[in-house]
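For this depiction, one protein chain was excluded, whereas all remaining protein chains were kept in their positions.
Coming up: chain A.
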């Protein structure tokens, strides 16, 4: 289709998009700039708009020795966050793809009930069920463990519903052709459903990884030991200090570092994502 576009019709959407990008990117830029000055410059009230000379010093302090209040260096906290986010993302995908598969492809008693039970949990996010969940995790002795951090967040109605929605778009004939080709439920899952779901999996992985990475309330509750702390909590602790000046430059540097893993995940997954979109077709 050849369509000559008026310059205005290309310009306007771009102008809006650029404006949007600027609005979103500006705080990130400020955080980056803030991480390149010393505490004094930031504390006197006006934040400079250009990077300063303390970049290397701030980052090496954050990475190597931590700061005055949260004495942990950033490395272990990043690692904890990463492990937690990975367990949550992979766990959510594994559990929800299996339960969606069961709900869509198997006829078993109380199938509808099972589906609605999953659906109802949408109304019960962690915050609502936090006390019983805490009790269970504590009784199981999972406080201050990766298991305790991640497992209660793994069950996911959203992901199950998404997979279910996707599975329902796979034509019935493919199931039937597989049956005739001698593929049982496991082979059909492994050879057809999984490869076809790869884009959905990639999309969910990105969303759930970031969800896990950004967890605040639950890790705050469940971790007491310094070495089990996640980066989000680390940042928070840097900001609230009783006796000392908040070291903004270090908090900013930590925040910038905390942003990197999700960014990497998005970039890596985006490729798979796009490749999946281009290569497969229902």
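The rule is simple: a contact is a pair of C-beta atoms (placed from the backbone, for glycine too) under 8 Å apart; a residue touches a chain by one contact, two chains touch by 3 or more; residues count from 1.
As a convention for this text, contacts and distances are computed from a predicted model.
UniProt records the chain missing from this view under the protein name "sn-glycerol-3-phosphate ABC transporter ATP-binding protein UgpC", selected from "cytochrome-c oxidase", "Molybdopterin-dependent oxidoreductase", "Aminomethyltransferase family protein" or "sn-glycerol-3-phosphate ABC transporter ATP-binding protein UgpC".
For the chain missing from the display, the contacting residue among A:111, A:187 or A:271 is A:187, taking the whole complex into account.
Here the missing chain is touched by one residue of A:137, A:153 or A:196, and it is A:196. Residues of chain A in touch with the missing chain: 171, 173-174, 176-177, 179-183, 187, 191-192, 195-196, 279-282.
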